[in-house]
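For reference, the structure I am asking about is given below.
A single protein chain has been omitted from the complex, and every remaining protein chain is retained in its original position.
Presenting chain A:
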């Protein structure tokens, strides 16, 4: 079975290939972008594409041009399996299969792709959250420093003041700290 994975992220495509290791025969190729000529040359049985890829529209339109393209592609997800398309879209994967391949043979590929895509998405989300938390903590530290300097508070007092501001405004403490620093900058005249 020949599988073409369209994903700019090599790690994610590699996960798909790894997850399919048991399938024989198998050839998995990854491409950052969908290229019609390249795809025609490789002649994949299935195309797995990240749902966020702009190339989805191009791929989908090939069904339209069936006169020009002798091998129309269609999304394989079978109507008889309710919920599968929904799961796939939520997991960030869309799959297309070259006309004529039985959906049953493609199911394991989509299962693998879905779980791997969901996993990397979660990892990426976690990383973004950690980064944001760290950034917020740095901002709070800087705002505390500013309050200690300008208002003569100790560290605990500065934190309590920030927390009160946050509660009064119904905003996260990081956002209040960021506002405070921005306004301090304006007062010092260093805003553009």
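Simple rule for what comes next: contacts are C-beta pairs under 8 Å (C-beta built on N, C-alpha and C of every residue); 3 or more make two chains touch, one makes a residue touch a chain; residues count from 1.
Everything below uses one rule, namely that contacts and distances are computed from a predicted model.
Trainee: What does the UniProt entry say the missing chain is called, choosing from "Thiamine biosynthesis protein", "Thiazole synthase", "ABC transporter substrate-binding protein" or "Dihydroorotate dehydrogenase B (NAD(+)), electron transfer subunit"?
Mentor: The missing chain's protein name, per its UniProt entry, is "Thiamine biosynthesis protein".
Trainee: Just name the one of A:11, A:89 or A:175 that touches the chain not displayed here.
Mentor: Of these options, the touching residue for the absent chain is A:89.
Trainee: Could you list which residues of chain A touch the chain missing from the display?
Mentor: Per the touch rule, chain A residues meeting the hidden chain are 36, 51-58, 60-61, 63-65, 67-68, 74-75, 77, 79, 84-86, 88-90, 94, 96, 170.
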